[in-house]
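Only a single protein chain was left out; the remaining protein chains are all shown in position.
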Amino acid sequence: MAIKKQAVNPEDDLGFGNQAVRQRIINRNGSINVKRLGIPFFSTTNTYHRLITMRWPAFWLTVLVAYIVVNVFFASIYLSIGIGNLHGTNDNNVSNPFLNAFFFSAQTLSTVGYGHISPAGVIANWVAAFESMIGLLAFAMATGLLYGRFSRPSAKFVFSDNMLIAPYALTGGRGLMFRLANMRLNVLLDLAIEMTFSFNEVVDGKTIRRFYTLPLERSKVSILTLSWTVVHPLTEDSPLYNITPEDMKNSMATFNILVQAFDDTFSQTVHSRTSYQYDEIVWGAKFTPAFFHDEAGLVHLHLGKISDFEQADLPEIS
Amino acid sequence: MAIKKQAVNPEDDLGFGNQAVRQRIINRNGSINVKRLGIPFFSTTNTYHRLITMRWPAFWLTVLVAYIVVNVFFASIYLSIGIGNLHGTNDNNVSNPFLNAFFFSAQTLSTVGYGHISPAGVIANWVAAFESMIGLLAFAMATGLLYGRFSRPSAKFVFSDNMLIAPYALTGGRGLMFRLANMRLNVLLDLAIEMTFSFNEVVDGKTIRRFYTLPLERSKVSILTLSWTVVHPLTEDSPLYNITPEDMKNSMATFNILVQAFDDTFSQTVHSRTSYQYDEIVWGAKFTPAFFHDEAGLVHLHLGKISDFEQADLPEIS
Amino acid sequence: MAIKKQAVNPEDDLGFGNQAVRQRIINRNGSINVKRLGIPFFSTTNTYHRLITMRWPAFWLTVLVAYIVVNVFFASIYLSIGIGNLHGTNDNNVSNPFLNAFFFSAQTLSTVGYGHISPAGVIANWVAAFESMIGLLAFAMATGLLYGRFSRPSAKFVFSDNMLIAPYALTGGRGLMFRLANMRLNVLLDLAIEMTFSFNEVVDGKTIRRFYTLPLERSKVSILTLSWTVVHPLTEDSPLYNITPEDMKNSMATFNILVQAFDDTFSQTVHSRTSYQYDEIVWGAKFTPAFFHDEAGLVHLHLGKISDFEQADLPEIS
Partner (left out) sequence: MAIKKQAVNPEDDLGFGNQAVRQRIINRNGSINVKRLGIPFFSTTNTYHRLITMRWPAFWLTVLVAYIVVNVFFASIYLSIGIGNLHGTNDNNVSNPFLNAFFFSAQTLSTVGYGHISPAGVIANWVAAFESMIGLLAFAMATGLLYGRFSRPSAKFVFSDNMLIAPYALTGGRGLMFRLANMRLNVLLDLAIEMTFSFNEVVDGKTIRRFYTLPLERSKVSILTLSWTVVHPLTEDSPLYNITPEDMKNSMATFNILVQAFDDTFSQTVHSRTSYQYDEIVWGAKFTPAFFHDEAGLVHLHLGKISDFEQADLPEIS
């Protein structure tokens, strides 16, 4: 095994523990590959979390279903009081009493209140007064949820599909490289990247997982205007100096990437994560430019070309 | 008394003052055990603070009571103007004039406005116009409060029930340990922990309270994916090196824990606090694993097992 | 003049410029004593700023006036179309056509829409459709403003009325001290304080203003549970070592205080400012305790006693 043991610092664990793994901890899309048992399902915060992070179609469906369920609930109440306590249903051209109650409930919950159906009698009036208050509060919650969904800080980076082992001009040797760019319209400032190398190692006959933070050519930029090629130089100091593709496969080598940036549009710190596994590393390749200048001198960055690379000869390792 | 005096730095006070205490300053649930007198009850910020931090049942009750109180108030006004200025009450099947005024008020405040009861005359129309504006603003406030309640940054950690004096493999000696995990669905980054040891000491016949920040094996992790066992190694440098359970009890030893993390879902810094007292320390025990791998290799973390420990022999102190 | 010139670092200017002043730059309540000319009055941000920071009575009055003005505007339009295009005004017991139009407008703007008055004809219907949209948006704005006002991060500290020149036990000499405590219900973490001493100095016959950041016994605490007495020790290194009350008066000595903290309830960084002038310094006094323990051992902090001090003999300066 070519991974240089002395270079590995036990303090470089990122909170992953030292269990041997058969799967990535951080998935390519940034989600975490750990299942937690015992999280209370109905806690307010977790419900809010789910409503904020679910996909839009699921969210709209949830809202629609909730609207119908609440109206069915109140319609049942009006029906049990007696449909005669809703005046005007005779002129509504709806013969089904439940539907009449349902439509009156909808008009009350949404506070549209046409009034062609109206409550009569003490009990129906109390229920309607209560329902309209519920409507107001439900509306308030929907407002909060929609704002929370829209305004949630999020970075969306496009990462290159592969990591490359490429010639690295600055040292005359090799470099481990990947590329990223901003998929959002906002301006990102103060980007910082942390890359961790993790691998299985056999210690005393037991396989454990080791972690090592890889030093980068540059780990910060002040403003991200184009794409950024992140480079870990494969110098003699690197634990990956003379690693081979077979070493990577045998040790289940994984590279975890944590990206942090400041979103200038909304003044929020945003984070992103991804990971590359041994089978996503290309040996002997270099990235091709993803931008060009037009006639006016304006720079165009083509986000679809972030992953493009071409073959390149690697310098020998002494 | 075995607490090593020279190790205690007067600068390690965390803003608690140096009064001898008979109670914890930080409770187990993180609240602060100091009563402040003279805080203005009706200041806007404190009212907002109370409405945001009160429990949900209390909040809903407050909203309901406020709704009824405001409607009673406006109903009284309509009644004093004369119920004859509300048209349509004859068809409402409600004989009590006050209830008729109340229901009309509710329909106005919630802007449902069926119109089967409607204001007539200049004064009733003015009051109704004003009440509907109040309704709009009350609705606006409810929206803000609900959003504020839902979106309030909060970390919810599960801390182990006990702190352990456990064997600590890295030094071959002992360690003071507790364990924590994330109870929320969100991903926590950049966790940092600060542990303070406080105890009573008799100086010149007067009992004062001393504070000491304990160095940790590791005080930061980049990402919390599993549980985290926080360790203060009981080396010779530690003020707790040769402390006994009796020392702890006599000095009312307390360990205050401050946790800080970055919530990746909502891009907010979150804090949590807890404390352990001398009677929550277990001597000679070690934590048992709280996670396991399923057949597919996926890691499962069982939050209900965070507090589980088993007996363990402690190495002797030289 | 006893202020030690060599101790003053020209780099300690806090962005105040070096003009001699006849007034404080930072007022006691934290506002800035500079008038800026040329700020655009009607910019969106400045309007929002004003609506968020104005006092509550002024805010409610603004909302009420806006509501009336918009309704008067739309009432005029309905009137110019012709009151006959509003059906139902005959039964409203209001003889004044303008008032009828006004009340209809209010019912439309607030979306209460009883319907006892309703638009008739194409133009009145268009205007009503437009007005109800305006009503929705105005409501939306009010919601945002109210939430912005409620949730605005703010620290409210009570600062002692005076700064004291007090005996300082730790050095056996004197200290310049003031005291502060938290007036809010929230918990404050990571407090940091910066104290700047500014004074007039005559250089080449011209009076200029000098600034000096004073080192503090402690400039940070992790958590503020009680009151905090901030101390600048008057050691030989201090530019104030042998200053006299006359020196302070003659040089218009001012002490500017910047406080920063983290509000744990709302996860926001909050700031506060204040200043003390030469005539608010008390020579030869010390603060009396502002807290006590009740029988149960619970600590009570009395915010009204933060300013309380008693006479104390000052040690001589060698």
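Which chain is which? They are A, B and C, in the order written, and residues in each are numbered from 1.
Following the convention adopted for this analysis, a residue touches a chain if its C-beta (ideal position, glycine included) is under 8 Å from a C-beta of that chain, and two chains touch if they have at least 3 such contacts.
If you're wondering where the values come from, they're calculated on a predicted model, not measured in any experiment.
Interface note for the absent chain: among C:N71, C:T143, C:N200 or C:S251, the touching residue is C:T143. The missing chain, though absent from the display, is touched by one residue of C:I39, C:A169 or C:A296; that residue is C:I39. Among A:V69, A:I208 or A:L303, only A:L303 touches the chain that is left out of the view.
Residues of chain A in touch with the missing chain: 56, 63-64, 67, 71, 91-94, 96, 99, 102-103, 106-107, 110-116, 139, 142-143, 146-147, 149-151, 154, 156, 181-187, 189, 191, 218, 221-226, 228, 262, 264-267, 291, 293, 296-304. Not every partner is drawn; the one left out touches chain B at residues 111, 113-115, 143. Think of the hidden chain as still there; on chain C it touches residues 11, 13-17, 19, 21-23, 25, 32-40, 43-46, 48-50, 52-53, 85, 87-88, 107-108, 111-115, 118-122, 125-126, 128-129, 132-133, 135-137, 139-141, 143-145, 147-148, 152-153, 194, 196, 258, 268-271.
One rule holds for everything that comes next: only the chains that are shown with their structure count from here on.
Of the chain pairs listed in A-C or A-B, the one whose interface repeats that of B-C (more than half of its contact pairs identical by residue number) is A-B. One rotation lays the C-alpha atoms of chain A on chain B, and its angle is 90 degrees to the nearest 5. Averaged Cα coordinates give chain A a centre that lies 27 Å from the centre of chain B. Within chain C, the positions touching two or more other chains are listed as 111, 113-115, 143.
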